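My questions all concern the structure below.
A single protein chain has been omitted from the complex, and every remaining protein chain is retained in its original position.
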Amino acid sequence: MLTLDFHPTGRHFLQIPGPSPVPDRILRAMSLPTIDHRGPEFGALGLRVLKGIQQIFQTKHPVVIYPASGTGAWEAALANTLSPGDLVLMYETGHFAALWQKLASRLGVKTEFLGLPGVEGWRKGVQAHLIEERLKADKEHAIKAVCVVHNETSTGATSNILAVRKAIDAAKHPALLMVDSISGLASAEYKHDEWGVDVTVSGSQKGLMLPPGISFNALAPKALEASKSAKLPKAFWAWDEIVEMNKSGYWPYTPNTNLLYGLAEACDMLLEPAFGGLEGTFARHRRWGEGVRAGVRAWGLEIQCNEAASYSPVLTGVITPEGVDADAVRKLIYERFDLSLGTGLGKVKGRMFRIGHLGDCNDLTLMAALSGCEMGLKLAGVKLAGSGVQAAMDYFAGHPAPVALQKAA
Amino acid sequence: MLTLDFHPTGRHFLQIPGPSPVPDRILRAMSLPTIDHRGPEFGALGLRVLKGIQQIFQTKHPVVIYPASGTGAWEAALANTLSPGDLVLMYETGHFAALWQKLASRLGVKTEFLGLPGVEGWRKGVQAHLIEERLKADKEHAIKAVCVVHNETSTGATSNILAVRKAIDAAKHPALLMVDSISGLASAEYKHDEWGVDVTVSGSQKGLMLPPGISFNALAPKALEASKSAKLPKAFWAWDEIVEMNKSGYWPYTPNTNLLYGLAEACDMLLEPAFGGLEGTFARHRRWGEGVRAGVRAWGLEIQCNEAASYSPVLTGVITPEGVDADAVRKLIYERFDLSLGTGLGKVKGRMFRIGHLGDCNDLTLMAALSGCEMGLKLAGVKLAGSGVQAAMDYFAGHPAPVALQKAA
Amino acid sequence: MLTLDFHPTGRHFLQIPGPSPVPDRILRAMSLPTIDHRGPEFGALGLRVLKGIQQIFQTKHPVVIYPASGTGAWEAALANTLSPGDLVLMYETGHFAALWQKLASRLGVKTEFLGLPGVEGWRKGVQAHLIEERLKADKEHAIKAVCVVHNETSTGATSNILAVRKAIDAAKHPALLMVDSISGLASAEYKHDEWGVDVTVSGSQKGLMLPPGISFNALAPKALEASKSAKLPKAFWAWDEIVEMNKSGYWPYTPNTNLLYGLAEACDMLLEPAFGGLEGTFARHRRWGEGVRAGVRAWGLEIQCNEAASYSPVLTGVITPEGVDADAVRKLIYERFDLSLGTGLGKVKGRMFRIGHLGDCNDLTLMAALSGCEMGLKLAGVKLAGSGVQAAMDYFAGHPAPVALQKAA
Partner (left out) sequence: MLTLDFHPTGRHFLQIPGPSPVPDRILRAMSLPTIDHRGPEFGALGLRVLKGIQQIFQTKHPVVIYPASGTGAWEAALANTLSPGDLVLMYETGHFAALWQKLASRLGVKTEFLGLPGVEGWRKGVQAHLIEERLKADKEHAIKAVCVVHNETSTGATSNILAVRKAIDAAKHPALLMVDSISGLASAEYKHDEWGVDVTVSGSQKGLMLPPGISFNALAPKALEASKSAKLPKAFWAWDEIVEMNKSGYWPYTPNTNLLYGLAEACDMLLEPAFGGLEGTFARHRRWGEGVRAGVRAWGLEIQCNEAASYSPVLTGVITPEGVDADAVRKLIYERFDLSLGTGLGKVKGRMFRIGHLGDCNDLTLMAALSGCEMGLKLAGVKLAGSGVQAAMDYFAGHPAPVALQKAA
């Protein structure tokens, strides 16, 4: 029998920026028996989750659900809309933006990677004016798509997608706007239709509180139109058959039934009016981000994102002092306190760690996480300016959660 | 479908001194399909849990497992050994000692309730010398049994059971020694055989980390002998048929199969050599008790148990300052921080609250609980001398858990 | 980790007359985290299950839920209403009636055990006229209670409880009517109020489709009145405190929280209007009983219950031919076909086996069970008159389930 027990007792604190902890309600939903994906119950389930996920993306257009993890949905967005050799303008906000760019290159499109020099771009959201300038310079409209990351999971910077939309419009450029909101969706505010996004890519294991294994492409008519002439080979990722069959609640090939059970439950939880619906969800994560950042500041440590308007409600990157290996601190914290934190990736490897406050959180879970960090930092010999735990308690106690966040007993 | 959701998000912190949080491993074990309690698989299960529970009680004698909650096991201990009108000497350590005494009275035995005056007895463990004196005075041996509570759940005082045994022996008195270790077993050290206990009563929802629903009578030959002539009516609780049928792994009536699945898993977890076995478990809870008490002291609040030798590794009672309604503080903490604490019971109602550190715990769970308490106390207007959270972090960081408490990765 | 695997593959068929198979919906509900039994969520749960179980018993009076298995509820019914030495008239329908009678004797009441001679009483329901005659002869009203079993689990005979009520009334006798419907409730029709029952005893692991571990006393005002003067010692089983605290949804001692989760789910399932509610449930079990009996008759084997009006919708007892050890057949079937059948008990040990059709059933589960029986009987050398499987298929195909038994897709 499977057992994975590296700590003797108590619940593991999984505070990486995804996969996020899966609530018991969702794990229980996922343990329903697998059913015939061609039978009548499945059709009812399919229609239900397709409607629910549209509400999460805030779109009236089709959302394609892939039985694949998020990296696949990146590929799908490109493969459905582009042709070999097409030029794509991508913006470097951090490691995941870079991975998407690398994936695009492997698929055979040309990529131009825009961003601020050095690691500076890794400390801010997308600078929309740079995109506007570049598009204005592209008189021939060689650029077929602009790709940006909404919430950069490697740094904790959340970009202003509406500003990117406006930049494209200001440049009067026909490029598609494609956005990765893998870690943003359902924790950070996101409005696919209102922000004029053509394809939004997302995954299950972040704000949606599911295990990894399903991923999404939210579409817009312009993207669907582009897919008709796009020449990159596509079969598994092809939108056309999926969108068509989804009308009746089915998929052309075997869907990931048990994760769809979980998705139905997740939508119910996130949209629950008694808890403020999606707006209530976003407000909770904004507040948690504030509390965690208050803690980091009290420690005297720097926050990876140095642009206040782009602070992420999903995660906070913490830079360790010069000479302190952030991964050694993480290892110590994991071993002593059964707490998993996110590692620094790519350009910032060993220089920072990440605290997730996405998905299924509450104040005390974050207090536990901050306590583990504070004890671990001290044990690692880091001199702290003050108690981040105290600062976070002050913040959380002083700022009650918005209304409708607790049902009357 | 059942849903119980008074808080919108995140995991509830259940830090009452029982029921304690049930680990996922146990919940999963309990979800195995119910089987024929007369079939061959059941016999294998029965023998396995009966052997496991003996190791937990540290006894070679039979342990009776009832498909009933702990209060029933109190009744069973008395009903099997006593006759109507028998005199029982009980010791008042707190509310649960008082409830057992009340139950004994309802069953038709006479009880004498020994203890220190006022609430003083509720702040200490059993004073064994008082028992010795009383037994010595009982020249005619009218007293048939001495009943004490090992870990008084209402106060957080753990009594020295070996001292009680010695007191009885010193008095050369034939009374049975019956001990309630409902909340002590499997978190606080307990040695049924070595300490010379005749009947130990326990339950599932504390150190054993199970939901409520099964309970125990650990026996000794002297108790079994007494049961042959005891005249209180007994049927459901009668040891004789159960002990007989248990030899082959079965029960005379329908056992609580799914909780026995959980019990098998709990025994595996508690006895796991890689984590130090039972001794490792006890050491962990002792350390957690120290950390929590360090926190309470830093707040400048009094600990309910004022006798250091009797500090409980299971729970800590915290006295609120004069004029502060402890239950109002608990309610605020529950509503704002999704943390359940134990209420003050009986004589100390409204004057204190209880923090559980039994069962499936770890450092960060307790840091979360202490953070919730500290924020709630402040919000309730309690002036604290200092940060209990800081003190607990200092303790936990400064005192690594004993060896063997973490498997090498 | 716990594993109980005596067969390599596929799902075990548990066709004993209880514990019955626990539906996935209920197992999942039971895996919700245990909560504070003194907190606000628990009160909401408590009120919900107390209301639900009243609907199942068809009563407006209190139903006491014990955190104990069914045998305990037998004891509770007696201990709350009787005094030492009281005379109780019990009726012998089979092994479980005999066990209840034995339990009553152990509790210190006098029992008179009425019934037909030999095993004849084990093939029929209660003969109400015998009760009427006996009560009429009891001019002094020495008899304090009449105890009968509604559905005798050892034989498969369901008694006419209303007839017993009428018999008592016809005798103008003040005795309480106490009924065991442990295996009847929620599969066989039962109307506590309308049938004038004073105490009904039941359990969780039969028609309610739960694991064993909770049990019930449904009360009537006359029983509550009797409990005030009854002198048998009672504490754990005492109704008074439970009924009082239940008004707010709580219990005086720790309830079996996780089984109450399951009970909430079970009530939802049994009362679901789309499937015909309780009446739909009873109709389904009547039909399954018919189908199984058609099978047994086609084999040329005798049904244990030889009184058509008392055929049980819960289980069918099958008598093996002279010289065939029913338990050897059961063992062969278990080993070869992973099917558990009920053993013959007491007077009929080795002479018959029992097929359960209670709780969570459907036509094909019963076809599987009958196939296993038919193959096993043949392998054991029993000459069968014909194919019971064929007869059952003819019955099930020819008799569609009542309306409302399948939701439109």
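When the chains are written out, they are named A, B and C in that same order, and each has its own residue count from 1.
Please note the rule applied: a residue touches a chain if its C-beta (ideal position, glycine included) is under 8 Å from a C-beta of that chain, and two chains touch if they have at least 3 such contacts.
In this text the structure is predicted, and so the values were computed from the model without any measurement.
Within the full complex, the residue among C:V119, C:L162, C:L278 or C:M393 touching the omitted chain is C:M393.
Of the listed positions A:L87, A:L103 or A:M245, the one in contact with the omitted chain in the full complex is A:L103.
Remark: the residues of subunit A touching the chain excluded from display are 1-2, 4, 6, 11-12, 14, 16, 18-19, 21-22, 25, 27-41, 44-45, 66-72, 74-75, 84, 103, 106-108, 203, 205, 211-214, 232-236, 238, 253-259, 261, 264-265, 268, 334, 340, 343.
Although one chain is not displayed, subunit C still touches it through residues 3, 5-11, 13, 21, 23-25, 31, 269, 272, 274-276, 280-281, 284, 335-339, 360-365, 367-369, 371-372, 374-375, 378-379, 387, 389-390, 393, 396-397, 400, 405-407, 409. Contact residues of subunit B toward the unshown chain are 1-3, 24, 28-29, 31-33, 40-41, 43-44, 409.
Methods note: only the chains that are shown with their structure count from here on.
Shared contact partners of subunit A and subunit B, listed by label: C.
With every chain reduced to the mean of its CA atoms, the largest distance from subunit B is reached by A. Each chain gets one centre point, the mean of its Cα atoms, and the points for subunit B and subunit C are 35 Å apart.
Taking each chain's centre as the mean of its C-alpha atoms, subunit A lies 53 Å from subunit C.
Counting only residues that touch two or more partner chains, subunit A has 3, 24, 31, 409.
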